[in-house]
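Some chains omitted; the rest stay in position.
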Amino acid sequence: PPQVGRVSVLAKPPVRKLAKDLGVDLSTVAGTGPQGSITREDVQAAVAAPAAVPYQAA
Amino acid sequence: MADGSGPYDIVVLGGGSGGYACALRAAELGMNVVLIEKDKVGGTCLHRGCIPTKALLHAAELADQTRESEAFGVRARFDGIDVPAVHSYKDKVISGLYKGLAGLIKSKKITVVEGEGRLAGPNRVVVGDQVFEGRNVVLATGSVPKSLPGLEIDGDKVVSSDHALVLDRVPSSVIILGGGVIGVEFASVWRSFGAEVTIVEALPHLLPLEDESNSKLLERAFRRRGIKYELGVRFESVKTTDTGVVVTLENGKTLDAELMLVAVGRGPVSAGLGFEEAGVTVDRGYVKVDEYCQTGVPGVYAVGDLIPTLQLAHVGFAEGILVAEHIAGLNPVPIDYDGVPRITYSEPEVASVGVSTAVARERGHDVVELSYNLAGNGKSKILQTQGEVKVVAERDGRVLGVHMVGSRVGELVAEAQLIYNWEATPGDVAQLIHPHPTQSEALGEAMLALAGKPLHVHN
């Protein structure tokens, strides 16, 4: 049967764009929104917490 | 007016879309700005571009509708075009917007200098004997109509868009050199006004920057409207005669008409303005910049038609704003030029955002696409317009492009712009049902179908 278009990462489109602009990989973010969706705040928290971002040499 | 003192935070050279948007945003951010303009703020777009052409196109729409209104039950007689009245309508629109813009600039306490400026060093612009020092300089001198080598625009029988916008009559016949946006828009206006129109385009399609599907639909619509075109053939020469012009094409064919419009593109205004002397890299007239519109010279930026990005007013706005925010240290996100919406305001309109099917494939995407024919769209049937909405997407992924043809579809690209730039999938959109009966439903139907849940899709 045809399937409803499913997104691998559960986040609303503007949040996906925000994550991209901030350099956050959504697959590393745990969602706290409805049904585990990733919220704007989750993305911002991921930027604030350096542990969530892979280490990069200066 | 400030004397040539300074230093300003920003000296902006050129008061068109790019320059004034930069000045406004910089002023908002508390910067001290001088805006130098040799003619009128608003530039090409307001005085010789977007606004006057769209006013003509609206008059053209009214002419068509008046002619065809009987089919809708409205008895009317079309009695011709009153050219002076068209101009006074158009000029009233321009002057209203001009007054608003000038007032806005003034209210933001931007210093406006009237005169022709020249870059006289990395942070110095000279106007006559006045010198303006700026911690930053933004070059925004825009563009002017181009011609072909050896082809002289005499302003009488061989004209540019500048002349066409103030023409005192509807020509009986016109040859339009160039099937890009400007050529196509004038073809549409003149045809609606009653002229015989032939477009000559060297590339294989009208609007060669559009997805081929859009070009083909426009060509079909133009054919039905009686707009002729010669595609994939180059112009060779033009001879003016007592009654008009005779144009020879490279394939030997000759065409004659009362007038020829040269619409082969616009060239940047950079010669003789001291750019290269100040160390700014210029390539075929265009100023080279990075993703923040910075030239190689620290503190010198360039925006708008002067740089080799899409020649659109809203690109100028976006670049001007970006530069102001960059100077202010706001860390703005560079522009994704694929995500800039494009509209050709002809009848029918052509609009797109994102990439074409061909480009998406070239970039290695696993592409799915869906074309929704406007024949299935109630509002389009009411308007009696034909065309389609085509959506290009990554298989099980985001939307990569939206391409549309039909009356009034230009307004639909704003929604498509969000979908593209926010990297939405068809499923994200398909969860929402569009308002009925609107043309925007056609985009909704395409998304529903791509999401595997077509609603009003006829095969």
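Observations
By written order: A and B. Residues from 1 in each chain.
Definition applied: a residue touches a chain if its C-beta (ideal position, glycine included) is under 8 Å from a C-beta of that chain, and two chains touch if they have at least 3 such contacts.
Predicted model, so just to flag it, every value in this text is computed and none were measured.
When all copies in the structure file are included, the protein chains give the formula A x1, B x2.
Rule of thumb we're sticking to: only the chains that are shown with their structure count from here on.
Contact residues on subunit B toward subunit A in their complex (touch as defined above): 333, 396, 418-419, 421-428, 430, 450-453. Per the touch definition, subunit A reaches subunit B in the complex via residues 2-7, 12-14, 16-17, 20-21.
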